[in-house]
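Have a look at the structure that comes next, please.
Excluded from the complex is one protein chain; the other protein chains are retained at their positions.
Up next, chain A:
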Amino acid sequence: MALIRQTLADTEAAAAEPDLLMGDLDAADPAVRRKAVRLLGGRRESGGALAARLRKEREPSVVEALLTALGRTGGREAVAALLDLLRDEDASRRNGAVETLQEMNPDDVLDAVAGLLDDADSDVRIFALGVLHRLRHAATAELARQVIAGDPHVNVCAAAVEVLAEIGTPDMVADLAALAARFKSEPFMAFAVTAAIRRIA
């Protein structure tokens, strides 16, 4: 018969020692760095080291492992490192950060992301709304309402309308109508607002 049965290799117990793993974060071999990242993920005390590695890591497979590990680890250092990526030139790093933040503990993320809604860079404000869009926190709709009430940038407001189309409440219809009036020279805004109102009214 062609089928055979073998045994699995024993787990390398020493590889789980935190001190050794911290050292492996700077190893030349990406596979070693990836392994260290995966084994350190979820340990709150590793948050700082993982965040520091993310800031300098360029190998995509290690970056992906770092994003997942930081998402699992949570905490202020992890959130701060991920928020830094929102200003990164590399779109895959930015998107990875947005997707990770969306899935983290909302209480860890909400205030830090809300703080970016006043950022001078409109792209950063849009990325912040991208995080809020999928965050499991009831306060996100109110934050999006504040954006459409005052943000001067049409694309930022459009991102907020997307949030409200999913989680807005009937009392926000008037704010949406006011937004459409504020940007009445932008036909797509009227369209987006109408669609959102139809869903939440």
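One rule holds for everything that comes next: a contact is a pair of C-beta atoms (placed from the backbone, for glycine too) under 8 Å apart; a residue touches a chain by one contact, two chains touch by 3 or more; residues count from 1.
Methods note: contacts and distances are computed from a predicted model.
Considering only "Nickel superoxide dismutase", "Phosphate transport system permease protein PstA", "Chemotaxis protein methyltransferase" or "ABC transporter substrate-binding protein", the record for the omitted chain gives "Chemotaxis protein methyltransferase", by its UniProt protein name.
Note that of A:Asp26, A:Asp84 or A:Glu99, the residue touching the chain absent from this view is A:Glu99.
Of the candidate positions A:Ile167, A:Ala180 or A:Val193, contact with the unshown chain belongs to A:Ile167. Only one residue in the set A:Arg55, A:Arg136, A:His153 or A:Lys184 touches the chain that does not appear here, and it is A:Arg136. By the touch rule set out above, chain A reaches the unshown chain at residues 1-12, 15-16, 34-35, 38-39, 41, 60-61, 64-65, 67-68, 71-72, 92, 99-100, 102-106, 134, 136-138, 166-167, 169, 198-199.
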